[in-house]
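Beneath this line is the structure, given in structure tokens, with notes to follow.
Every protein chain except one is present and positioned as in the full complex.
We just call them A, B and C in the order they show up, numbering each chain from 1.
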Amino acid sequence: MAAADIPDGSYVNLGIGIPELVARSVPAGRQLIFHTENGLLGVGPPPAEGNEDPELINAGKKPVTAIPGAAYFHHADSFAMIRGGHIDVCVLGAMQVSETGDLANWSTGEPDAIPAVGGAMDLVAGVKTILVLTEHTTRDGEPKLLRTCTFPLTGVGVVSRVYTNLAVADATPRGFVARALAPGLSLADVQRWTGAPLADGRSTTGRAP
Amino acid sequence: MAAADIPDGSYVNLGIGIPELVARSVPAGRQLIFHTENGLLGVGPPPAEGNEDPELINAGKKPVTAIPGAAYFHHADSFAMIRGGHIDVCVLGAMQVSETGDLANWSTGEPDAIPAVGGAMDLVAGVKTILVLTEHTTRDGEPKLLRTCTFPLTGVGVVSRVYTNLAVADATPRGFVARALAPGLSLADVQRWTGAPLADGRSTTGRAP
Amino acid sequence: MIDKRVGSPAAAVADIRDGATVMIGGFGEAGSPIELIHALIDRGARGLTVISNNTGSGRVGLAALIAAGRVARVVCSYPRTANSTVFPALYRSGGIALELVPQGTLAERIRAGGAGIPAFFTPSGVGTVLAEGKEVREFGGRRYVLEHALRADFALVRADRADAYGNLTFSKTARNFGPIMCMAAACAVVQARDVGDPGHIDPEAVVTPGVFVRRVVQVARPAQESRLVREGAVYP
Partner (left out) sequence: MIDKRVGSPAAAVADIRDGATVMIGGFGEAGSPIELIHALIDRGARGLTVISNNTGSGRVGLAALIAAGRVARVVCSYPRTANSTVFPALYRSGGIALELVPQGTLAERIRAGGAGIPAFFTPSGVGTVLAEGKEVREFGGRRYVLEHALRADFALVRADRADAYGNLTFSKTARNFGPIMCMAAACAVVQARDVGDPGHIDPEAVVTPGVFVRRVVQVARPAQESRLVREGAVYP
């Protein structure tokens, strides 16, 4: 669903984990060019088994390939692309998202956690559109969509839209606005699992705009 | 003489004009690698007539060649080399040099002059050792070595040593110190054409140290 | 398929409007996108701000753009060169504004504009008239001046090879400002000698990745500015 919302010809960075799956569901007839912050524009599909190259990996340190027309570059140039606003869309995972688009996705803030931020703060600061792909709640059933994040922030007011297993919702200055719901669910159903008010912003066709 | 003072293996940037001649007088057995700020490390001698390439030029916009082991790069990378302290020596021309090493070499400050600074301010700010190669006086016989520059500055306290047709002198926190004089001249002779006190710093051998 | 190739220099610059800020690549004639500049003259946009290392020579290319009265202001490190007469005359008559910038600061401000860095400290120019009125701060016992990023609506750049995605290589010292200007402009327009399909350029050899480039037009045999100047050519 997130893949369907990304315009043709976009330059896209995919976060580690679930967001990497977006590359598999690009609609037919649409072309996205994938960027990985460790220095490759034009990430291709994973290599066939046995063809992995330890020097050709993505930000998740998984083996990838390069498409014809790809380019390699160093880390400062790669983050110049990110910070300079040249990447159109970034799809990230989340621990928490606030109703105004604050994102927490790098640390639970617990004292014995090993803090590790990677490129997330640069991505949310520099990429034009930040999409979040996440389960609607934690494994314990706690809401991830909140009025205010309680974990340390990755960025302030950066998330445009959240795609969960229950709904698609925009983070806006006036709070969360639902754009689509999973089949069979009512807004009240989704509201129950959401830690902030959820306005109804579904178009009459019921499709995400 | 300036060429003889530059240590073997140095990376050297040569200013436009007279300083370019330094490349012709590198002592035998010594290797210098020449940098030109328009994007080439490993500048070679001028091309044979008819072999000029308008896309292979130096900072003076004159045709050059590239030695085996040369490298091309863009302007931001080129000035990263300069500003970052990676170039060992720069040889520049001068309009005026103060006794503490201030350099004026880009503008007379006259109202109808077209101001043009080029890379001089970056070179004097970033290169480890700045040598000046100039006539001892202006065409009108005015001294160029002064207590204080009257023209707009290129940099403050940046010049290490000045090579003129009359003398070799260091600019120091305590003023000019003569290191060598042209054959047949006394310190008093040179002092007469110098706009600041000139201490005698000649070694007993009379050779520049 | 993503394809940034356009058919002509005229098409490549057709939306450059009056008052636009345009970065123009080149160090002297090396890397100067002369066909794109001539197309911009034909296009007729006025009141331009031009960011370029020089101001052109003779009466072709950048000098011709200035001579045609299209440029209100230049941001530049070295606005006089051999055979440069158009800018000096116009500047003395008050017909054009100049922001003079040390060459390395010019390059770094453009790179910063492309890299999302709004401002940085540099040692270049400290204690000179070009630092007057600017913030100066000490780091590690040395003084530095705060300089701000430069961005542009358009960049006109000359490359050597290009592909449909906008990946570029350059030729020798014609590389100069091209890569950073592509980064710093909302719309980078590139003329290249040799343009091909994706895969045309080894990914290891790409100097400017395509993400920084919006349009590519092939000019297989660009005019040589110095020859035109010697011949006394005048554009248009």
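Convention: a residue touches a chain if its C-beta (ideal position, glycine included) is under 8 Å from a C-beta of that chain, and two chains touch if they have at least 3 such contacts.
This structure is a prediction, so every number in the text was calculated from the model and none was measured.
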| item | value |
| --- | --- |
| Contact partner of the left-out chain, one of A:Ile18, A:Met121, A:Leu185 or A:Ala199 | A:Met121 |
| Selected residue (touches chain absent from view) among B:Ala3, B:Val22 or B:Leu41 | B:Leu41 |
| Touch list for subunit B against the chain that is not drawn | 9, 11, 31, 33, 35, 40-42, 66-73, 76-77, 79-87, 125-126 |
| Interface residues of subunit A (partner: the chain not displayed) | 36-40, 53-58, 61, 66, 72-76, 78-79, 82-83, 112, 114-122, 125-126, 152-156 |
| Subunit C residues that touch the omitted chain in the full complex | 108, 112, 115-123, 137, 139-140, 142, 144, 148, 169-172, 203-205 |
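Methods note: only the chains that are shown with their structure count from here on.
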| item | value |
| --- | --- |
| Pairwise touch network: line, ring, star, complete, or other | line |
| Of all other chains, the one whose Cα centre sits farthest from subunit C | A |
| Whole-Å gap between the CA centroids of subunit A and subunit C | 35 |
| For subunit A paired with subunit B, centre-to-centre distance based on mean C-alpha positions, whole Å | 54 |
| Distance between the centres, which are taken as Cα means, of subunit C and subunit B, whole angstrom | 29 |
| Residues of subunit C touching at least two other chains | 111 |
